[in-house]
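Note that one protein chain is taken out, while the other chains of the complex remain in position.
And then chain A:
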Amino acid sequence: MSRVLVGVKRVIDYAVKIRVKPDHSGVVTDGVKHSMNPFCEIAVEEAVKLKEKKFIKEVVAVSCGPTQVTETIRTALAMGCDRGIHVEVSGKDYEAMGPLQISKIFAALAKKEEASLVILGKQAIDDDCNQTGQMTAALLDWPQGTFASEVTIDGEKVKVVREIDGGLETIKISMPAVLTADLRLNTPRYATLPNIMKAKKKKIATMKPADLGVDMVSRVEVLRVDEPPTRLAGVKVETVDDLVAKLKANGTI
């Protein structure tokens, strides 16, 4: 009952105003502030908490992408992960990278590292896919506890309280398993400067998808990216009769 793999994704910071590229091929990322996906922060916090409660021995933070993602791994290490793995993906492969490729990488790593749990954020705030956790579990044929708002380890099983549309659902699944973190799972600790300095001593291993036997070929092609339609300005009316008249003219009534 030893190791947990946590996935962390480097995304555009949540507070940044997104701009679409003039050629509509994507979103402007050059020179834009990036940080760890908020749901990934919650995933890291949960893994570190499990280690602090002595349910697991080691937390490994994993991220896929170009050199810059090592900053995100460093943040995870500063939050308490023991070591990191950087799966190098760059250029066209990185642009086309999606849940399918990531889940293949994570499945391979979970087997290689003999992980008991894989904890991911429920979705990334840039693509909002909400697929990686589910796909990883399917590829591994492991049970999954998604949208977790509470996780309790009970021997070789995990009790997960899930946030679903109707309310809360409690399930008990066997380990090894995949969990995805929802907003109310915990309050992530801040990676302060002293912690970041201490984390510099921790190791980050580098590897390529090919080393894990994963092909990065994408089956999805992004055709176009557009901004959401701008909200039209509201119209003010003076009296109720005016309102009724306008609604009638609009065809609403």
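Heads up, the rule we're going with is that a residue touches a chain if its C-beta (ideal position, glycine included) is under 8 Å from a C-beta of that chain, and two chains touch if they have at least 3 such contacts; residues count from 1.
Quick note on the criterion: contacts and distances are computed from a predicted model.
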Which protein name, taken from UniProt, belongs to the chain you can't see among "Elongator complex protein 4", "Electron transfer flavoprotein regulatory factor 1", "Tubulin epsilon chain" or "DNA replication complex GINS protein PSF2"? "Electron transfer flavoprotein regulatory factor 1"
Out of A:15, A:223 or A:249, only one touches the absent chain, namely A:15
For the chain left out of this view, which of A:65, A:84, A:99 or A:188 touches it? A:188
May I ask which residue of A:38, A:65 or A:84 touches the chain that does not appear here? A:38
Chain A positions in touch with the non-displayed chain are 14-15, 38-39, 125, 183, 187-188, 190, 192-194, 196
